[in-house]
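Of the protein chains in this complex, one is absent; all others appear in place.
Labels for the chains are A, B and C, by order of writing; each one numbers its residues from 1.
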């Protein structure tokens, strides 16, 4: 049984970790910390988690008083900057780390500093860490002591562009990612813009001038592209709770390629990537509460622009589910362990 | 392994049965019928159910060509009138029946006829059938060949009123059930009133003059009340997908009773009824996708009116989940088998 | 042209006042204050109000630097406590006041203090002020210097119960108001519970133990009832932006009364109360963005309990629209001036 610690478990990725781990047959949450909720029981904080036995009765503990070093693995569901400040001590004690924030996503510390406005606390650990997108870096993750779990947008966008970029059949300098996210992607924060009355019955783009997930996508795709990748990335806010829909556009340099076959072959062995039949339109709800990313491939009017549609649940494949998938890999478990619950629809 | 047949599996209770049964360790869907979708695979009809192995690849079969008698149990997720027309043949062949429609809910065939505008096809089988609310009729269900699965509203309303009526501490002649349902309670039907643009950003009561679930509630509570029960039942439509919230009002005849203790004691052994701490306000999302009914007990201003709040997921405890709970009972399995997935929140 | 000042115009009632006043032919917003947004133009703060000429270009001004005494009337769209602190100076200068908060709603200063946790700053002005529900207090409003604009719930609940209580045909000691509100009723505040991901796809009751609108309803109805009124009031939160639906229950003491006729007669001359045909189910969206309250009268199963359904837009008839209706009365204008825009549906 893997003993798990969770730091900062009161946000949406935290409660989603708890929901998924409650069903994991070989892992057990040993402790969960929260500065503001120390002493409160999990089932009290999240009534949805009442009645689950030990997990419901577990109390949030004060970070200072929490013995994270007694865990086998620690998930950081915290703001940026927390994981890297504790990483050295934990890995020194033999504890593995999976950071759901951005501390271990960008390999270049300078790039991290530019986008997150803080110096990186441990560039050496950053260098050895793995980027936790199993479909791209499975072997490295399996061996890693530290995994930087990808952002929600980058997961869908990279999985959608990957086969095209890898095959070298598109112009990598003009990729366009028009992406739409449910509101939970912004976290559980008391901000005006996230209020029901601001986000409901509404649609808008945001951060068109620059979003923190942008360098992560570019870094990821560059690793699989012959020529440098440039991406225009436009995030939008959808009045729904969960779900990301990425609509991806790429100019084909070789229009003879069978795109459907290319994608099916690339992801044939992947348990969590579903290439849908030609002509499909994946819906975000078709992956709600599950770790699957569904992809459909289009080439409108047989023109020279490929349109890729990719959907995921931002809290699962885009966060907590992928973190558990990474944990499974790091501990030698079957990759799908604890992640087989079907999507909830309607 | 229990071999299951599902008749009419293309509605919301049908797809929810499939989602839940996909996780049931001791049951397997052998066949699923649909007149309109015969030949279509489950994963094609419901992309959320792709990738689940045998279940995804199972095709809907034409009812005429389906060997329901080879199953151990048949679920009817059909309109009213279908189950009773096939019941005699199936029970004759040793097949158990769980009807998610109304054919086996009202014990009085005349009452059935008045509300559902059709004669009852088999009053003798109706007489022997059990009403599938385990918290009220567990023993009868365990022995039954036919179970009439309760309506979604009646489940929450009866569980909320039961301890009061049973204890004889309220005026049974003036019970008020102000109930609110998510839109999926109306089923997957192409009707104008159920359109997104009609039901979204809106709230209304409906059928205030009379709703089919009304006689079912009265019949159920009468079985546990010394004096005859009268209920004013006002259903409302909430712009949400799943969930029922019943706000129940009863005039206390004995205001000295400790209501909280009464409810806690009544449901202490029930795995799927959660009596929340005094002062709680249960949210429908706290049971989303789970089989739990959460209840909170109030007595505003220490007056003589008790206010009971009860929430459930109308597709789970109000339909498919309760049906599986009944199946577990009928086949001697632990009652919670396959029903332990935590609610999905947010 | 009536010159208007608005104090605290950055909340939902503030922006709604601006939207409605932009269409008022005989009133003009002279100044609008906001501590936090001083210097920002209205059209900058609320892009929906761009392009409306002078109003769009008006800047929020610092309260300290704002000459409210130069206005004919000042609307307070502020938290409780602000209006009463400035009332004496303004009325002394001949300025009329309409407070959209609670400072001038409860006639008993002790009651105000108990519910709002602050002493009343000017009990004498409170005594002379009028309660701004025109359908109950039209004459007093027309003569008043200060009007306390009703809460959103109390408007619908009082309009629904009024004909019954006034006629003395119900048991006033056991009135039940099961009320449901859209999220904007809670204001534009950065609170966790109001987030899209907390309030969407969800339904719950809140404050069952006691809500600040409760004493206001009791006070209002007591003024029209022979015997003392007791109300059980249960507020609920609906995942919609605007709208209140009150479902009201009263035990009839005289079951021979023609309820439909009673309501139609009571409200025959009211421009903003619409008694719908017998058997109707008013929808909140049928009054979206308008000042109308629609009411339907039911008596289920011809029993002794009357069920009244009343809907309003909480930001219009429940706040800003009613405030303008009151202003029209106070300045001798036709009551419907500037309030004739039809509801927005869908």
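Rule of thumb we're sticking to: a residue touches a chain if its C-beta (ideal position, glycine included) is under 8 Å from a C-beta of that chain, and two chains touch if they have at least 3 such contacts.
These numbers were taken from a predicted model, which means no experiment stands behind them.
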| item | value |
| --- | --- |
| Which of A:59, A:234 or A:340 contacts the chain that the document leaves out | A:234 |
| Among C:35, C:50 or C:226, the residue in touch with the chain that has been omitted | C:50 |
| Residue among C:83, C:289 or C:305 that touches the chain left out of view | C:289 |
| Where the missing chain touches chain A, by residue | 174, 176, 178, 180, 182, 197-198, 200-206, 208-210, 230, 232-234, 236, 238-243, 245, 247, 249, 251, 279, 281-285, 288, 298, 300-301, 303, 305, 307, 309, 311, 346 |
| Sites on chain C contacted by the missing partner chain, in the whole complex | 12, 15, 19, 22-23, 46-52, 184, 188, 200-201, 241-242, 274, 276, 280, 282-283, 285-290, 292, 294, 315, 340-346 |
| Residue numbers in chain B that touch the chain omitted from display | 12, 183-184, 188-192, 194-201, 239-241 |
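One rule holds for everything that comes next: only the chains that are shown with their structure count from here on.
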| item | value |
| --- | --- |
| Angle (degrees, nearest 5) of the CA superposition of chain A onto chain B | 180 |
| Chain separated most widely from chain B, comparing mean CA positions | C |
| Euclidean distance of C-alpha centroids - chain A vs chain C, Å | 45 |
| Intercentroid distance (Cα basis), chain B paired with chain A, Å | 36 |
| Centre-to-centre distance between chain C and chain B (centres being mean Cα positions), rounded to whole Å | 39 |
| Contacts with 2+ other chains: residues of chain B | 200-201, 241-242, 282-283, 285, 288, 346 |
